[in-house]
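Only a single protein chain was left out; the remaining protein chains are all shown in position.
== chain A ==
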């Protein structure tokens, strides 16, 4: 039997039953009372946790069937994941659950290998791309992958849904007891936001570093009270591949037009006033929005109380100019943002729970006024897909999309079409973020406002040079350009589950048919 959930998706009944899921109902989390989980602690009074052999630590800590975790703050420059997974595969461990904060491209090959050898039999992640996404979409893993947002992962860890046995956390510095941060050292990446969850809740925490500092090392984002082992290795990452380097503004006229329109929407909204807050994320158009927003803030003498989420240099510039009072930083996308962390006391490191967890005594996203988010697809119900490509293959990540979309003004910015692929479609391939949390879609041909936001319809219809279309009109314009694509074909087999941030099931991803 199949039942449709509140975004019109059919979730197979057996999945709901077997995995104990509720079907997605509402974006409103409510005021539940939640029992949190706590890890076992292996007490010690010794004062040196440094071990030279990663092999020994892997053998001592890992057992068949365990859940192991990693963070993705080193992004494409990560060495730690491959080092640890190589050992785990070579030692022949079996049936492990892989629970990283996300999976970057450098991790793909070894995960595919680990799946092939039965080493990894379950995965939960924010997302995946490339050869790994391709393998999963073609049925490489027997058990479906579980995709969770950053806030959703924090919730799942806190509630014990993800019970991490061993967390292998790469850090650019640590002292002999495990006091560590992400902001110093040659592989500094800034905020340790996602890894802080693992450090707090994993039963065994293994720090992997190439830079042992004198005790006590401060500021300590990860604390010695949480750490079991500190492993010294030659190198934890490639500094050149961690960040995107110096951020360049887009010169693409289409992206610039979209960015300018996004800024018009923000500045004509009721939220653009003294003390407002915003999140922009990365990507060409998002960075350009920050630039246009800066001009508008100066012209209107408006300052923001905080900027949230993944941070880039242009946001740090606003902080240093006094246009933004605080930067609440869960990760840093470029070197400029990473480096500024220890010199700007108003750039506050926040963990994924504080950032975006709904099962909380208040997360930062609850106070967020404006967010600009991207989309692979958005449909005429305003549902957004950021995880599966137009060919049905997994090639993205939820990130903080679902979490930040709960902002008072959620703007989806995307080109109308990419090549011959429409972005605005009748039905998204996979629903990640429900249309109920989306307010305005901005493309190069104009904007579409969620009809549920009658207040915005009134305020945003008379902006000079910004045509307002219905979402259906926008979808038709896209279709006129590219034509009607042939329906994608999937098998009945479910290869991935997409959780909403509250832990309900919003959609499933099926194996692609070749």
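Some points to look at:
Going forward, contacts are C-beta pairs under 8 Å (C-beta built on N, C-alpha and C of every residue); 3 or more make two chains touch, one makes a residue touch a chain; residues count from 1.
Following the convention adopted for this analysis, contacts and distances are computed from a predicted model.
One chain of the assembly is not displayed; among "Citrate lyase acyl carrier protein", "Transporter", "ATP synthase subunit a" or "Cytochrome oxidase subunit III", its UniProt protein name is "Citrate lyase acyl carrier protein". Only one of the listed residues, A:212, A:367 or A:421, touches the absent chain: A:421. For the chain missing from the display, the contacting residue among A:240, A:274, A:321 or A:391 is A:391, taking the whole complex into account.
Although one chain is not drawn, the whole complex shows that of A:20, A:214, A:464 or A:483 it is A:483 that touches it.
Counting over the whole complex, chain A has residues 390-392, 418-421, 481-483, 485-486, 488 touching the chain that is not drawn.
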